[in-house]
Every structure is written in structure tokens, then in C-alpha cells.
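What follows is a short report on a single structure.
A protein chain is absent from this complex, but the other protein chains hold their places.
To keep things simple, chains are lettered A and B as they appear, and every chain counts its residues starting from 1.
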Amino acid sequence: MSEAIANQPLGNASAPGTTSSLLQVDSLRTVFRQGRREVKAVDGVSFSVARGETLAIVGESGSGKSVTAMSLLRLIPSPPGEIIDGDVFFDGRNLLDMTEDELRDIRGNEIAMIFQEPMTSLNPVLTVRQQLAEPMRVHHKVKEEDIEARCLDLLRQVRIPDPETRLDAYPHQFSGGMRQRVMIAMALACEPRLLIADEPTTALDVTVQAQILELLKDLTRQHGSSMILITHDLGVVARYADRINVMYAGRVVESGTALEIFEQPRHPYTLGLINSMPRLDASEKARLIPIEGQPPDLGNLPPGCPFSPRCPFAVDQCRREDPPLEPYQGQHLKACWVNVDE
Amino acid sequence: MSDTPLLEVRNLKVHFKLPGTLLRPKSGGSVKAVDGVSFHLNRGETLGLVGESGCGKSTTGMAVLRMTPVSGGEIHLEGEDITHLNGRALRPLRRRMQMIYQDPFGALDPRMRVLDIIGEPLKVHKLVTGRKAYRQEVLRLMDLVGLLPDMCERYPHEFSGGQRQRIGIARALAAQPDVIICDEPVSALDVSIQAQIINLLKDLQEELGLTYLFVAHDLAVVRHICDRVMVMYLGHVVEVADSETLYTNPQHPYTQALLSAIPIPDPRAESRREVDPSIEGEVPSPVNPPSGCPFHPRCKHATDVCKQVAPTLQDTEDGHGVSCHLYEPQSEAEPSTRVASMA
């Protein structure tokens, strides 16, 4: 972990087209419409992911973190959803301009996703072998005669014991953690360059969560793939992320390395999140400092900064003008008018 | 413990029968969801019941509430045996124990106004007379949990998760219960809201002298609210201690593994910590539990004894109990200190 932090790729977050960044997202906007109501689920999000880097997107429910991930691969159900603006450059190609066929070539092949629900993400009537082989067949990555060997290899990589017999089992014969391992094996089948993990361990027990996250860390490192880790759990982020985007009400409010975010949070929301997080290393029955108020109603955001109604530091400007995401120090970005000093 | 504890549970067993085949209805066997759990809860105290899914912590809570059939053991509330109360005799008990639920979206009847939801226990147990007194009491409860009076005519779907949880808490308080069973009360909430609710529960406890049985899977949350913590695994208590001891000096290998698996939101501390690689695999199915110590298949210290003999909860003077063959109480390993309360 410390090594990963030390090897921070620098100087790519705001320079589009830099060769070192694998994914470059520019002012992405996704809305959901219902009647006259328009909900800005993602509202002008920009970020980049370097090769081999793990970027965490952290936020609470309704912050737009999952919608961001789905928008990258244009997996937003439409209607009611629609990506109305922005660019997503993957290795120089704009995913949002591609035809459906071109995009299909990328999904599951160069960019793979892992979802939250290991119970419903696998098809219950197909064996693990059939499901593992599918991405390889679709993308013609592996010769037909090599598929079986590859499947076994994948199951070994995700440390499923006794892969030969497990290959012909059905999903219901696996426990939750094992299913998530199968999902990871499927995602890795075509050796993707970018892995998007959307709350991969939320449905699992803590001891299993640790196993799965360690596995993801080892495998991405081994293959040199990048990862976008979407989570609400700050603890997970601290352990596994190189860089962090903190999202609130559909926008990135702070972005920086893990150390910057945790040790010098510069946005009041980040600060509030860290203070309100129950900690194992807290003193006994220590009192938490919550963020007051209720989460924002995305269909009816306040003028100015969306966090201003809950923000203890808010000044008049915050209630009038929406702060842009600007560099605070190097690659540490924040969207806040106020200088929060600890 | 010289005076009687508010709640005492001795050797509680909850076994669920599994459906058999048509011809052999008894062939299904049973799941030992809770298998010999003993604990006590003092007035004004918070006891945490912690464990992973399937460990029996929620079932224990339900059994104490008498909402699930008890297969064995005894439950005493203020010295009175409530294990076998039935029908009408249960009514007064229902007032004395209330529950706060995990899912703030499902726990409130969507067709009722907040006024009627919070006041339902008042009506059911006829605790107030007259509309005016009823309304006043509900408004007092709402104020207590931080809800505004003009919210009382609204319906649950108009509220956010945190506010709904406040409504649920107000409802639990309405009957002035002796014990409140909190079943994962904050695990469905966002972090920022979680902290509000944890603080609210603590404030209410201080103000009203409440007693909580706090069922949770998140040891970090438990750390912030519980006086004592009981760790469960596959229907058994593996370790019980006061909060400070459990977090700083965990003795059971499972407790240790559980603690090491939880990440700390601090990258510097995290880079120093090592994830305990010893805990492999997952919780076995309670239908077919392992022999001997239930944790032995995942335990790196397991010996032959562990595979054959189930350990009992060793108790020391300070109330630190560990159910492990390898555990030697620091003071003295006298066989007689084996828990008396195990009955």
C-alpha cells in the first residue's frame, strides 16, 4: 500500500490526451427524466484514470457514483436516463461517440464490470463453465480448444478450491463470496485494461470482503490493469485506493491521492464524512461528529453549492454560486469557495 | 453480579426444523440457529451482539422478544421467566420490549401517517386517554428524536432514510420499554446519517436510562455505542467482554480475524496493518455445522482437540469470556472458573 502511494502517477488528471492516462472523462452529464422532473444524477464530472492505477469513487447513496460508472459504458437505461453531455476517452477513443457494435467490442473485453449483487449477476440456469467461456467466445480472445484450460486457470487465479469439479457447478451451488469470485473471473476472462468494480463487496461479510478486495488488488497489480472502485466505505478506500474522487449530489467535490484526502481533506463534505465514520481504532464510545441535515434531493438542488445547506463553513457566496472543481495544490482538487483549515 | 440483571438469558436454543420429504416428514433435520447462548443485560447498559450473517445474532434478538419459538433454555426479564408466556400473557411483555429495525423503508406502514405510526403502541397498550393527550405525547416523542411537529401529518415515503429511522425510534420509545432491541439500526443508512442516529441513540440512553440489545455486523459501529460486546459464530458465543477489552485485547482467533478484516479509514494506519490471511473460506452452513469447535475449519491455530470437542465459554473475573481450547485466562486457569451461568 505505501509503495502504491509513493508511486503516484502525477500530472495526468487535468491534461487530456496524456499518454499515461487510460481513461479520460470530461464534464460528463447524465440526467433521468420523469415527466417534467429532471434529475441530474451526474452533473459535470471530469476525472482520469492512469494505467495501473486504482481510482476510488466514494459517495453516499444518490451521489451519482454508480450512474457515473454505468455512463462510462453507456449502460444507462434510456428512457428515463440520458447522457446529455461530456466525453469519455478510453485510450484515445471516445466511447460516447461509438456505435453500439464498436462499444460492444469494448464491454467485457477491454473494460469489464463487477457488480454489487453476486446473487443476481450470474445466470442461474447456466454452469460456471458456460458463463466463464461466454466473454471469451463473444470477443474471440481465446481459441475454442483453449477455452477449458483458460477457464480452469481463471478459477485458480480467483482461488476457487477444486476448480475442475467446480467448473460444471451451477451458481446456486456457490456461496456469496464464491459467486463474487466467479464474477471476478468472468470480468478478468479477456484480460481487460480497465476494471470497474461497483460496490463489489457490499453484500458480503467482512471477512469475505477482505478476501475479495485482496484478490482484486493482487490481480489488477499482476495484470497491470487499472481499476475504478466504487464504494461508500471509506475504510475500503483507505486500504485499496491510490487516488480518490469524493462525489456529492452528482459532482466530484474533491479529488486527490488517498493520503491527501484522508490527512488534508479540503472539502467540508469530505471532512464531515471522515469525522462521521465509525472507526475501529476510536477510543471507547467516542462520539461521532455527524453531518447535519438530510441528503440532497437531486431533483430540487439548492442554488449554489449543493452541500451548502449542510455545510458548517458555508458563506453567502456558497449559496449563490456553484464552486468549480479547481486545483488546491498540485493534483489535489476541490470544489469549495471556503478554505477549510483544520 | 449480585442484584438481578434486567434481562438474563440462559442456554438459549433456537432450532428451526427443515421441511422433509412427503413420506418422511422428519427427514429434513434442523438448523441450530442459536445453540446454547447465555448472557445478561443490566439496566442502562448496551450489549452488542456481533457476528457475520448466519451467526444467529438476529435470531437471538427475536427469541428474546419472543417473536420466534424458543427450543430450549430460559429468558428472564427482571427475574420473571418469560420463556413460556403465551397468547394474552405475552401482551404486557410486548410493551416492555420494543424493537428498532434495520430497514427504515420497510419498517413503517406506508399507508399510515407519522402521527399514527408513532402513536400505535400508545393505542395498542392504551397508554393515553383522549385525542389531545395522544397528540401531545406523539409530539413529545417526535421532539425527543429530533423531528419537527409539522411532520406528523405526513406519510413515510416523504422522508429520507435517516428521518424514517427516527420515526422508528420514536415508535419504540412510545411504550416506555425496559429493553430496546436494535437490529442493525444503522447499517442501511449512509455514513453521514449513520453518525446522527448513533448519537441520537446514545443521547436517548443518557436522557431516559434506556437499555439496548444492539445487534450489528459492523464492529466499528458497535465500538461507538456498546458497553459490552458479545461475538457470535454459528449460533455460539465465541467471546464476550467489555468493549475496551474486546477491541484492545481480543482473545478468540475469530474475534481477532474479524477485527483485522475491517479496514480503518486512514491510509497511513492501513499501510502498517496487515490483513490477516489466516482466515480463509466462509462461514459454513448452519445446516451442517462442523464438529467440535464451530470455527476450527477456518482457524489457523486449530488442533485435534478443536476438531472433536466443542469448547465452552471460559469466564474470568472481569467478565471476559472466551470459548476456545487454546485460551488460558491470564489470572489462573482453574477449571472451576468455567462459567457458572452456562447452567
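One rule holds in what follows: contacts are C-beta pairs under 8 Å (C-beta built on N, C-alpha and C of every residue); 3 or more make two chains touch, one makes a residue touch a chain.
Methods note: contacts and distances are computed from a predicted model.
**Q** Given the choices "Carbon monoxide dehydrogenase subunit G", "Peptide/nickel transport system permease protein", "Ketoacid-CoA transferase" or "Outer membrane protein with beta-barrel domain", state the protein name listed in UniProt for the chain not shown.
**A** "Peptide/nickel transport system permease protein"
**Q** Which of A:110, A:198, A:242 or A:260 touches the chain that is not shown?
**A** Here the residue in touch with the unshown chain is A:198.
**Q** Given that one chain is not shown, which residue among A:132, A:206 or A:291 touches it?
**A** A:206
**Q** Pick out which of B:46, B:102, B:165 or B:271 touches the chain that's been left out of the picture.
**A** Considering all chains, including the one not shown, the answer is B:102.
**Q** In the full complex, which of B:51, B:73 or B:250 touches the chain missing from this view?
**A** Of all options in B:51, B:73 or B:250, contact with the hidden chain holds for B:51.
**Q** At which residues does subunit B meet the chain that is not included here?
**A** Here the touching residues of subunit B are 33, 51-59, 65, 67, 90-91, 93-95, 97-99, 101-103, 105-112, 120-121, 124-125, 127-128, 133, 135-137, 139-140, 143, 149-150, 153, 157-158, 161, 168, 171, 175-176, 184, 187-188, 215-218.
Simple rule for what comes next: only the chains that are shown with their structure count from here on.
**Q** Give, as an integer number of Å, the spacing between the C-alpha centres of subunit B and subunit A.
**A** 33
**Q** Enumerate the contact residues on subunit A facing subunit B in the complex.
**A** Going by the criterion above, the answer is residues 1-2, 5, 60-61, 175-178, 205-211, 214, 232-239, 258-259, 262-263, 272-282, 284-292, 294-295.
**Q** Which of the residues in subunit B come into contact with subunit A in the complex?
**A** 52-53, 160-163, 190-196, 198-199, 202, 217-221, 223-227, 243-244, 247, 257-271, 275-277, 279-280, 282-283
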